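Sharing a structure with you now.
Every protein chain except one is present and positioned as in the full complex.
Going by the order they are written in, the chains are A and B; count residues from 1 in each one.
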Amino acid sequence: MTSLVADDVAAASPPPASPRRRRSRLRLRSTLIGWSFILPNFLGFALLTLVPVVTLFYMSFTNWNVFGKADWIGLANFQRLLGDGSFRISVLNTLYYSVMHIPLTIVVSLGLALLLNNKLRGIAFFRTAAFFPYITSIVAIAVVWNLLFSPDYGPINQILRFIGFENPPGWLTSSEWAMPAVVIVSTWRDMGYYMILFLAGLQTVPRELHEAARVDGANVFQRFFNVTLPCLRPTMFFVTVMLTINSFKIFDLILVMTNGGPGQSTLVLSQFIYKKGFEESQFGYASAAAVALFLLCIVVTIVQFFWNKRRSY
Amino acid sequence: MKRKFAAAAGIAIVATLSLAACSGGSGDTPAAEESSGPVTLTLSGWSLETTPEFQTLADAFHEKNPDVTVELKEYDPANYNTLVTADLAAGVGPDIITQKEVKYVTTFQEGGQLLDVSDVKLPDGISGTSSYEVDGTSYGVPYRQDSWVLFYNKALFDQAGVDYPDGSWTWDDYDKAAAALTEGLSGAGSAAKGTYQHRWQSTVQGFANAQSKDGDILKGDYGYLKPYYERVLALQDAGYQVDFNTSSANQLTYQGEFGKQNAAMMPMGTWYVATLIAQQASGDADTFDWGIAPIPQLDEKTTGTDKTPVTFGDPTGFSINAGIDKAKVGAAKKFLEFAAGEDAAKALAAIGITPALLNDAVVETYFGVKGAPSDDLSKFAFSTHETRPENPTSSKTAAIQGILGDLHTAVMSGSDNIDNAIKTAEDRVKNEVGLD
Partner (left out) sequence: MTAIESPISRRQLEDVAEEQSPPPVDGKTLTPARRVARIVGYTVLVLAAVALLMPFFWMVMSSLKSANEVFSVPIKWFPETFVWSNYVEIWTESDMLTWIRNTLVLAVVVTFLQVLTGSFAAYGFAKMRFPGRDVLFLVYIGTIAVPWQSYMIPQFILLSNLKVSNTLWAIILIQAFGAFGVFLMKQYYETIPEELSEAARLDGLSEYAIWRRIMLPLSIPALASLTLLTFVNTWNDYLGPLIYLRSPDLWTIQLGLKSFVSNLYDTNYALLFAGLTISVIPIAVIFLLGQRFFIEGIATSGMKG
């Protein structure tokens, strides 16, 4: 057809709903329906979380003293952060903690989930046992682990000496070993929590795929890597993102176990923010540090987001 | 589109919040007439069930002024300042703010939350007033002033065959006694140690700051801490007191260590007197004879019962909320004057609180309580001392104390040596707080 004819045809009758307009109407409908699903949660979220968070971000550019004074000072807080030795230490400690904690927790909780994802007798008891650290009082956890890690009397060092280490680490009393000790306790505490999430995810792995693979002669490892893991991808993404953010934000366990010490060897970013705000009343500065924590999390999350998207089929 | 809307809404809300938070003090009606009818004042307190001092003051004041009722608002003691700050920020703070820690006075004052109370009449000889003065204006009134003294267990001293403290001790005498006690007690078959030092930074730094010639934390030079830490580390290494790491790992409580006779001596604040009496009565602490002595001094210049020993401590006081209803200001100021006065001091002494005003009548009341030590040295230690502030009143105090707290944990745990730790602290103060 030549364009002339097309024009005639177009002029002769009112154009039927062109594909483009149909698509845009569909999109509008999709948008409206999508929003209707999101709205109940989003309204509450926007008002009660988003607004205070935006306020916080605004305050990071001021010299807010929490009592109404909030004069704009631009990037002064952020410049001060860059030169602040304690801030640098807290960021390094947070990264150090996270780099150790995240892979360890994933491996242990996934292992637990795989181990306990069966119908053996009494398995419910073991799953509950795995969850107990998460629901035990954090004070009790801190005390018992402090005792276990006691350099002279604690069982851990006694065992280490028994198997030949003459100078076992000072754990929570030494600035080099305090953070690894905290990581161990933190992983012990979190594994039940993430085990539950992995358990839920493992239910989406279709059993016939496993059967088919077994029939094809695949062993346990091959089945794990080629069937279980790919099916677990959405759950793994969720766990990784949540674990990362929670690791960057770690606060209460450190507060109770070491309070940032000895010295500043376990000072983490959340604690730095809390100190600056509630102990030294520099709320504008603390807000800037909170923005820094947020940026750190967001950058890593975005990287994980794209990594996840890329691997989707 | 959505993003712009969200941002605009955000800024609008921020503006509203800032305005709402600014509600303190502005826009009040210019009435200024004293209300003659009944007035209710709210006062912030903590652990009301187990801390009777607030109710005692409220009741005693109400007796004298029947048309004023003081209503107590309860706050969690461990997070007191955070909660009061949140309330003040939202404009729902109490009329009378109890200043639990001197560190936060400047925060409230610089935030415009405190009323000028320079015109409240205070009795002579009351201690702790300087903690509430900023630039010559007084923003608060002390009602209670604890000081640090030396608690000692007479029964354990007898068992070890060591003489009681007599008020003339320097820190060298204290170290010798700790050694003699530990050895004597172990010889007598007891596992108790000579002394117990709690984990707070104040147990070392408080004395260093108060007794050293240049002990001012705001100056930024901390060399004066070294001798005090060396002494304490020596005690720890020799085994005359439980070491810091063991104390932390086992979360030892000072009430448990002294009350269950695990240590013969303990430097602690005078607030512990009331606790010990109550615990001995309830059975949570063992029954034994004990007393308090003046804290060991740096040198002979201030030792002996004819001199005035130097110790440290911070007052607890009341301030008035700057956003208070103008008609209530008179009543509030009357309450402050009452709380600092002799009647209130006697009422507090009767329940074991150390008031800021310590005259003879008050001391007699304090030691008249059943279970209190009755010897003269205890009365001397309680009533005669020069108490220097633990926390100077400055906006830099909180930050500096934080840095010094890190020094304390580093040195006491053995993860850093004292010279390094001092240098780190001095650098950090320069870098993070700034000296003028």
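Throughout what follows, contacts are C-beta pairs under 8 Å (C-beta built on N, C-alpha and C of every residue); 3 or more make two chains touch, one makes a residue touch a chain.
Values in this document were obtained by computation on a predicted structure and should not be read as measured data.
Q: Kindly name the visible chains that come into contact with the excluded chain.
A: A, B
Q: Can you tell me which of B:D76, B:D216 or B:D343 touches the chain that was removed from the display?
A: Residue touching the absent chain, from the options given: B:D76.
Q: Among B:H62, B:R199 or B:K260, choose the residue that contacts the chain missing from this document, as touch is defined above.
A: B:K260
Q: Take the complete complex as the reference. Which residues in chain B touch the chain that isn't displayed?
A: Its contact residues with the unshown chain are 2-3, 13, 16-17, 20-21, 46-47, 49-51, 73-79, 82-83, 85-86, 89-92, 242, 246, 250-253, 255-256, 259-260, 271-272, 275, 279, 284-285.
Q: Which parts of chain A face the unshown chain closely enough to count as touching?
A: 27, 30-31, 33-38, 40-45, 47-53, 55-56, 59, 66, 115, 117, 119-120, 124-137, 139-141, 143-145, 147, 153, 188, 192-193, 196-197, 199-204, 206-209, 211, 231, 234-235, 237-238, 241-242, 245, 248-249, 251, 270, 273-274, 277-278, 283, 286-287, 290, 293-294, 297-298, 301-302, 305
Rule of thumb we're sticking to: only the chains that are shown with their structure count from here on.
Q: Measuring from the mean C-alpha position of chain A to the mean C-alpha position of chain B, what distance in angstrom results?
A: Chain centres of chain A and chain B, defined by C-alpha means, are spaced 40 Å apart.
Q: Quick one: which bits of chain B touch chain A in the complex? Just the residue numbers, please.
A: Listed in rising order, the residues are 6-7, 9-11, 13-14, 17-18, 21-24, 81-82, 85, 88-89, 104, 107, 110-113, 245-246, 248-251, 395, 398-399, 402, 406-407, 409-410, 413-416, 421, 424, 427-428, 431-432.
Q: Write out the stretch or stretches of chain A touching chain B in their complex.
A: Contacts found on chain A: 46, 50-51, 54-55, 58, 65-70, 83-86, 143, 146-147, 149-154, 170, 172-175, 259-265, 275, 278-281.
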